[in-house]
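Structure provided below as structure tokens; questions to follow.
With one protein chain withheld, the remaining protein chains of the complex are depicted in position.
Chains: A and B, in written order; residue numbering restarts at 1 for each.
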Amino acid sequence: MTISSDSYSQTQRGWYKRNEIAITPWLFLTPGLLFFFVYVIWPIWQSFGMSLYDWNGLGDINVNGTYIGLENYNKLFGLAGERADRNFQISLWNNLRWLVLYLLAIPAGLMIALFLNQNVRGIRIYKSLFFFPFVISQVVVGLVFTWFYLPNNGLFTVITNWFGFQIPGGVLGNPNTATYGIIVAGLWPQTAYCMILYLTGLNAVDPEQVEAARLDGAKGRKMLWYVILPQLKPATFIAFVVTIIGALRSFDLVSIMTNGGPFGSTRVLSFYVFEKSLSERGLQYGYAAAVAVVLFLIMLVFISYFLWAMYKEEKAAR
Amino acid sequence: MFPTPVQKTSAGVRVSYQAFLPLALILWLLPLIAVMIFSIKPSVDFTTGNYWGWPTSFEGFTNYGRVFFESDMPRYLMNSVLITVPTVIGTVALACMTGFALGVYKFKGNLLIFFMFIAGNFVPFQILMVPVRDLTVDMGLYNTKTGLVLFHIAFQTGFATLFMRNFIRALPFPLIEAARVEGVAEWRIFWYVVLPLMKPAIAAMAVLVFTFIWNDYFWAVVLTQGVESQPVTAGITSFNSQFRAAYHLMSAGSIVAALPPVLMFFLMQKHFIAGLTLGAVK
Partner (left out) sequence: MNSIIKTSFAAFVAAGIVASATTANAQSLTGDLVIFSDMHDPAPRAVMNDMAARFGEMHPDLNVQVTIIDREAYKTQIRNFLTANAPDVANWYAANRMLPYVEAGLFEDISDIWDDQMSEELASTKGALSVDGAQYGVPYTYYQWGIYYRKDIFDELGLSEPETWEEELANCQTLLDNGIKCYTVGTRFLWTAGGWFDYMNMRTNGYDFHARLTNGEESWTSDEVRETFANWRTLIDMGAFIDDHQNYDWQEALPFMVNGEAASYLMGNFAVAPMREAGLDDDKLDFYQFVEITPGIPRGEDAPTDTFHIPTGANNKEAAREFLKFVVSAENQTLINNGANLGQLPVNAMSEVDDDKFLQQGFDMLSNRAPGGIAQFFDRDAPAEMAAAGMEGFQEFMVFPDNLDAILERLENTRLDSY
């Protein structure tokens, strides 16, 4: 890039020199924007278009597909005389479970961070090891937990058997527990992430304020709530952002641990999109695109909130 | 410091804290420890139902040896490297430029573009899935590492731009002003003034993107299909079907697959954490 802008400036030196400050940012932005547009922005638009078609993904959408307007959405939500799609509802409910329970990673991460925020020998290694689950790929986390939950022989099952209770079908084989089993697996790395955010945040807490509050008699929970947490606000914000995004992105774990089963009870929207298009018995690309659009719109609510929060911060910084 | 340092508390609290620390760690890593134990067990332990007892023999070398010499695991690992490293380089290059443009210049649409990058980074993968797959197919890059790398670069640029731009924002602006007054060309300012200052950000970015891409599973499944191009996250499912129900080998395979980002983390811990916190929590 630098070379081309250089040669560019040689041929049209006068004009370029005069407008250098105005032009340079665009030259620097072009490759990034181009990539981003081709691979992110345009595909989103295409998916919106695709969701208006009945298309099995084979051949060209304009030749082999049929334009059906909002029919796919009618099917999803059961509008205009269509039956609502039960699998879509299951996915939606599971996504809600993910969203709510995944947020537990934030307080859990904070608790572990508080527990580890000490200065004893070897604490650095402890912190690293506690963080370690986050570095492992979700595929491996999924496998690890699948084996952990194995009926009869999984360590989890062995331990629960000591306490005399059994989950019929195993954690992942029972439709009442499977989704929660997967969420717990997801919480493991996510809690580690939140923990590291808070550990870094706690490092930056103003010691004078803490001392001052101590002199005022603040202790324990009160101190945490009124003195520490407000100072951890930026960490909480980021933890919130990444946790929400993580919850809505939950594909890998579902795919690895249960493949949506038993009998489709652990589906989430992201998995359902894949299932309806690229999976073995998919072949409903238009319909899958409609599900993807719904997921996108849900995400958009959160994205808007995040952007708004960041915008306020930007404004304040100026 | 909060909570109160244990050094300032009673001896009882101090001792129990020290004792509880390793215990908590073991509990926290229990699922992983289980897999590690599996990976050094002989296969006979699984057929005789001795899942959790003491291993009847230590077969760590045999098991890991088989992972490396009797499966496609080394090829998958190599693919992962060949996908991850170019992506890291590409992303860092692009993001340095976009971050520079958005962080240094004031122009109409600056904030809009910046927010677009952030928003794009949060988009659900599934809405991109079919169009990106079709695009990759049309370019003749389906089932190639290149196809995967190009997409990863594009997508990671969103996140990396956010990070780089904020970092550049925090640099002392007078430095750039001074260069301009001297009549230094803008691209030279980027190359000789800003870039050297960005080294820590580049390191953080590189480690983080490395981990994200290494651990990617979804796009590997969508854009690649065989041992010639699939990274280890996707390859491990074929690996597991090869060694079905052979828990000792599947466990060893998983550990091998997970190891590179773990090493990266332990080697580059400081940068890693700086990246994760988006530089916002200093």
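Structure notes:
Assume contacts are C-beta pairs under 8 Å (C-beta built on N, C-alpha and C of every residue); 3 or more make two chains touch, one makes a residue touch a chain.
Note that the coordinates shown come from a computational prediction; the quantities given were computed from them, not determined experimentally.
Although one chain is hidden here, its contacts on chain A can still be listed: residues 56-59, 64, 75, 83, 86, 150-152, 169-170, 172-173, 259, 261-264, 278-284.
By the touch criterion stated above, the residues of chain B touching the omitted chain are 133, 137, 140, 142-143, 225-226, 237-238, 241, 244-245.
Following the convention adopted for this analysis, only the chains that are shown with their structure count from here on.
Those residues of chain B lying in contact with chain A across their complex are 1-3, 5-7, 17-18, 21, 24-25, 28-32, 34-35, 38, 49, 51-52, 94-95, 97-98, 100-102, 104-105, 107, 110-111, 113, 115-120, 122-133, 135, 150-151, 153-155, 157-158, 161, 185-187, 190-191, 211, 214-218, 221-222, 233, 236-237, 240, 247, 250-251, 254-255, 257-258, 261-262, 264-266, 269, 273, 276-278, 280-282.
Residue ranges on chain A touching chain B, taken from their complex, read 1-2, 5-6, 9, 20-22, 24-26, 28-29, 31-33, 35-36, 38-44, 46-47, 50, 57, 112, 114-115, 117-120, 126, 128-133, 135-140, 143-145, 147-148, 153, 155, 158, 188, 193, 196-197, 200-202, 204-205, 207, 210, 223-224, 227-228, 234-235, 238, 241, 245, 248-249, 251-252, 255-256, 269-270, 273-274, 277-278, 285, 288-289, 291-293, 295-296, 299, 302-303, 306-307, 310-311, 314.
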